[in-house]
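We show some of the complex, not the whole, and keep each chain where it was.
Each chain carries a letter (A, B and C) given by its place in the written order, and its residues are counted from 1.
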Amino acid sequence: MDFTPSATSREWLARLQDFLARYVLPHNAAWQGDAAKGVYPAFMQDLKDLAREEGLWNLCLPMLAEGEPGTRLSNLDYAPLAEAMGRIPWSAEVFNCSAPDSGNMELLQRHATPVQRAMWLVPLLEGEIRSAFAMSEPDVASSDPRNLQTEVRREDGDLVVHGRKWFITGAAHPNCRLIIAMCRNAGADAGASHGAHSLVLVPLDTPGVEVVRNIPIMQHASLDGHCEIVFRAARVPEANLLGGWGEGFALAQSRLGPGRIHHCMRTIGQCELALELACDRALERRAFGTALAQQANVQEWIALSRLEVDQARLLVLRTAWALDNGIPAQQLRSDIAAIKVVAARLQVRVVDRAMQVFGAMGLSPDTPLAWLWTWGRALRFMDGPDEVHLRTIARCEFDKARERGGSSADYFTTPEQMAQEPRVR
Amino acid sequence: MDFTPSATSREWLARLQDFLARYVLPHNAAWQGDAAKGVYPAFMQDLKDLAREEGLWNLCLPMLAEGEPGTRLSNLDYAPLAEAMGRIPWSAEVFNCSAPDSGNMELLQRHATPVQRAMWLVPLLEGEIRSAFAMSEPDVASSDPRNLQTEVRREDGDLVVHGRKWFITGAAHPNCRLIIAMCRNAGADAGASHGAHSLVLVPLDTPGVEVVRNIPIMQHASLDGHCEIVFRAARVPEANLLGGWGEGFALAQSRLGPGRIHHCMRTIGQCELALELACDRALERRAFGTALAQQANVQEWIALSRLEVDQARLLVLRTAWALDNGIPAQQLRSDIAAIKVVAARLQVRVVDRAMQVFGAMGLSPDTPLAWLWTWGRALRFMDGPDEVHLRTIARCEFDKARERGGSSADYFTTPEQMAQEPRVR
Amino acid sequence: MDFTPSATSREWLARLQDFLARYVLPHNAAWQGDAAKGVYPAFMQDLKDLAREEGLWNLCLPMLAEGEPGTRLSNLDYAPLAEAMGRIPWSAEVFNCSAPDSGNMELLQRHATPVQRAMWLVPLLEGEIRSAFAMSEPDVASSDPRNLQTEVRREDGDLVVHGRKWFITGAAHPNCRLIIAMCRNAGADAGASHGAHSLVLVPLDTPGVEVVRNIPIMQHASLDGHCEIVFRAARVPEANLLGGWGEGFALAQSRLGPGRIHHCMRTIGQCELALELACDRALERRAFGTALAQQANVQEWIALSRLEVDQARLLVLRTAWALDNGIPAQQLRSDIAAIKVVAARLQVRVVDRAMQVFGAMGLSPDTPLAWLWTWGRALRFMDGPDEVHLRTIARCEFDKARERGGSSADYFTTPEQMAQEPRVR
């Protein structure tokens, strides 16, 4: 066991941090200003060009084979980079590492036909277009995929998509061109999960596709959008099927692991930022005759945040390492569920404490805290609510318990057993 | 970064687990039965002999130099062994790894004179005697060492110790022969910490030393004891000074790190056991028509315990690794404080959930849970209350913040800044 | 609405508090000393005689009709008396108000035949004997009464009881003579609840009845006992049936309300005591240069305990008032469940904070805190685990929701509705 980050990872991190400090952070306020007005910042293209020139591009894309696009960074190596980007959430786009594009690109890389690759993957890799992944639906508890109702049927060599999705991230971005839609196959058994869904590549300008609204999340309408989208018998060619008919669920699952690592590490980065903000404020602010930093309750908030963040980071890094190293599926499934719950709850808690250090200023848009706190709350639903993941973890534990065969009863000590006097040999 | 345990560690662990399963666990109920009657178990010596024969002896003792006693196990390698022993708390004695002996042996190894070594270290290494370390006092908040009042004065070539200590672990063991007493030097400034204390080797049978009582902890009087001890002008030769006059505080500090790792890993082991017990019970017990394992609240308890235990273990292991690898003192000091808080609180929480799965049986002595829960509560005071450690962590964070120089303000976004339109190059 | 206690209640409270201060508290340490040795205190009879002389006797027994035994105190009037007694838990016996006798006496008063009254109620009212109520069983989740397995069958004009009970409070008291046993009727449908159980008056010295052990609760074996009892075809005359055949469940339910008020108010009293202890300690103890009372974290513990205790007391008092004033059953059922959960959790929390103020001394038997904390934990199972009561409360809420007919949707604001411009008239 060795807790030293690899040289590769440290080197990339240093380059990234330098770029963030020099070019991105100084644009943060202006970006927020534009975003508040709903305007896509004019300087974004310049930043993207600069990042690409410096080789900080498509960092999270694995290299599947020699000559293919992507970096050689493992999930474990990339993790600290995600953490660094998390501190300025819009910075991921600068490096072409935005969600859900990163996951979509990996999906296309693995499963797209040559035509699909040329049409969608290449411009995504170039940062020319953005994309969305449409899963959640307003009318059902979407965390249980058997509930999904948006339907795809085959008709005259076309795929016809019909239904309503919401909280579709990225669909309001001015460059968004593609929706990967998770659909129930027409005629599939109600209540079935595996084999019953397909993924369809739906261009955003397909007739019958309407982005109804950009839903504000906790009173914040983001620039990229979390959108409600209606598909009214939207028709695309059969060639727009991604992977096989009925493989939708399996493909969606395969997106999960790396994406989960990325967003959990972004959370860690945001928590570190909140902790830094809290420390600086506590040192500077005085009430009732002493600096807040001298007051035992504030000290406890700081300390608890430190030890919680450190623990969470280690769990995410171990999961990244497990993904990279072929750990058995049961443990991996449990860990990937665990980091989701840990990270989302952590963000609410750590940012809440930081806000309390700030006083009313923490409510204002003058610090990142108001957004970070409400976003932390939203994270408790992203990729499914906490409860779904806790259930997964529990089921893995129960499976392990069944394998052990109830052996913990060996630790019981009944009055009868306690009265015995056994011999060692 | 690599999360694979070393081959050495895995190998020792396998041997230890095998021994525990074959010899120790089958004696657990009988041990509890004897302990409830206050009787030192007759079979203990046999178990110790057997463990020693199998080479499972003094496992936690570092080898300071070639030829010296001790193993080659690093803190990181030893950690899983401590976890395994934690599941049967009295098992540590079988392997001569009990607290506070392990810390005392390391202290004597490093600082004892040849005479002191012969007199105390050798029989401790042989498992012939036990020892205690006397720090806490009833009349002051002992977590602040400046408060300690037990005094040592030099008189006629002797050291005279006067004062009252309590919660002195191990002093009720039938083989206990030695107390290492932390004393304030007579004449030292009130309120001073560094340089004001000395460690004195006080044989338990010294006239004036009285073990007043074995204080029950949460209604449990342990066999080894957590004792109240009065020193009434107890007189020992000057040769019984351990280390230099005034070095007591520094030496006591040096004991901290490895001992902390051990007891935190024992906690982890106990939490794992509680989790196993809870899982097995939840699978077997039914209420309101379904197995508890099917009920969402029970599932959440199991899942939360799993993810909290995993995070805590990683933090302790990283701290063990840091101890072994010369990590900067500021980070190490913070981590050693952090694992104390994390582990103690974890035990209360995880065991509490397990008890709730068990229902009233969890209150009884038939499972390890009642002891584990109350012991978890006691851990929140052992080595100082949580609050002292949280304060340490916070102060380390504030030091880091001062080094950063308040840079988090770069993330503020005032209305004026938001209205700017900066250029990238 | 009026929050002033009645004159009656205040007057009785003053007399009780005076008696407690003058006679009971001064005997507390001696009582604890005897109890630790398992000895019934010699002075108890004197205290009982004295209390009876002063008219402080059977305080919690309602007067069902003119001339019947009992006081005129309502549940609301009695509540503060229960709070006062709670501070010295063994004091209830001094006033013949111990659980489960108080509930058993009320049950006998309402449902016993004249012969049963003469045989059991009269000596209970005189304080000559003690009694127990046997419900919980080791082999099933007893909080779901459909699970109970102890069986009663009618045979040759006798009732034959067979089964195993545990955690039967009071059965170890030297004066205990009677067990009221909750039994499943032989031949009743498995899984049935109403109509399937009967209450049987089983003298403790009935052949076949064995008190197997006094189960320590969280390592504390109480003087009165929480006992495991085996009924091996124990045979009593049919005249020992209490109430009708099959009425056991309904009668057991009727015991619930007042008993719940009593024990919740005792909890409140214990929490107040813990808070007083914490305040006094915080004022007197110093660490790191200031009194604990000056430290913000300690202040928060004190303040949170104050506001939680006050809220809990109000909820219990309102429930007592509701019991006295014929509040609708749905609300009452929910409230009686609520106070159980609130009180038990409160005790763990408030006492935990007080212990933390005390440091290690809080673990010792020198203060009431160790017992109070572990007892608080046990309260989370007494009368059924928290989860059962939370379920009851939730079901009452869902019933109310069904009655409202989903009207909360009137508060939704869809984009379409938000675009309307309605007229007022």
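The working rule: a residue touches a chain if its C-beta (ideal position, glycine included) is under 8 Å from a C-beta of that chain, and two chains touch if they have at least 3 such contacts.
Computed from a prediction, not measured in an experiment: that's the story for all the values here.
The complex is built from one repeated protein sequence; 3 chains are visible, and the structure file as a whole lists 4 copies.
We take it that only the chains that are shown with their structure count from here on.
Least step count on the touch graph, chain A to chain C: 1. In this structure chain A contacts its sequence twin chain B using mostly the same residue numbers, the overlap exceeding half.
Rounded to whole angstrom units, the spacing between the C-alpha centres of chain A and chain C is 49. The distance from the centre of chain A to the centre of chain B, with each centre set as the mean of the Cα atoms, comes to 38 Å. Of all residues in chain C, those that touch two or more other chains are 297. Residues 213, 295-300, 415 of chain A are the ones that touch chain C when the two sit in their complex.
Every residue of chain B that touches chain A in the complex is listed here, in rising order: 1-6, 23, 25-30, 32-33, 36, 42-43, 46-47, 50, 76, 87, 273, 275-277, 279-280, 282-284, 293, 296, 298-300, 302-304, 306-307, 310-312, 314-315, 317-318, 321-322, 334-335, 337-338, 341-342, 365-368, 387, 389-398, 400-402, 404, 406-414, 417-425. Those residues of chain C whose C-beta lies close enough to touch chain B in the complex are 136, 138, 141-144, 147, 166-167, 215-220, 285-288, 292, 297, 352, 355-356, 359-365, 370-371, 373-374, 377-378, 380-381, 385-387, 391.
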